[in-house]
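Have a look at this one before I ask anything.
Only one protein chain is missing from this complex, and each of the others stays in its spot.
Let's look at subunit A:
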């Protein structure tokens, strides 16, 4: 029974991890019909909550909107993942937000058509379409990076994500039955 507790904890722990997913798998995540006070728990894969993802692919679209945000698409050969990188904190009174803007501006400069990027971020929805609100961009120069990511995603799905029971399926261990009274 202890094992069930561990796998269940893992399913919950996945919620705070950048989960590696292929684009077609990522875009097929379902959203909870019930709005949650914690918006990060609203996306599910086989009942397992996922809030953050990691994708690797070729940038096939780049669209800077009024210097407020950058929209781009990452194509991993299975689908295109829509991504948004916010750039609207340049004049914020908050030092932390201005620093975050500097970092985002640096990421935006890396996003070029044809580059292979490793993108991490939080799942969100815009006009009914799932997208990734970007927190991190790294350019991959290893020509095998996409292959390794593809294999990682397949192995993780088969050996990890697919075998985790959803948190709701966990039932706590029952107390032992009382011993029959001695004869």
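Observations
Keep in mind that, in the parts below, contacts are C-beta pairs under 8 Å (C-beta built on N, C-alpha and C of every residue); 3 or more make two chains touch, one makes a residue touch a chain; residues count from 1.
In this text, contacts and distances are computed from a predicted model.
The listed options are "G-patch domain-containing protein", "Electron transfer flavoprotein subunit alpha, mitochondrial", "Ras-related protein Rab" or "CST complex subunit TEN1", and the UniProt record of the chain not shown names that protein "CST complex subunit TEN1".
Contact with the chain not shown here comes from a single listed residue; of A:14, A:56, A:87 or A:116, that residue is A:116. In the full complex, the hidden chain is touched by subunit A at residues 22-25, 28, 45-46, 58, 60-61, 63, 71-73, 75-82, 84, 113-114, 116, 126-127, 129, 131, 142-144, 147, 150-151, 154, 157-158, 162.
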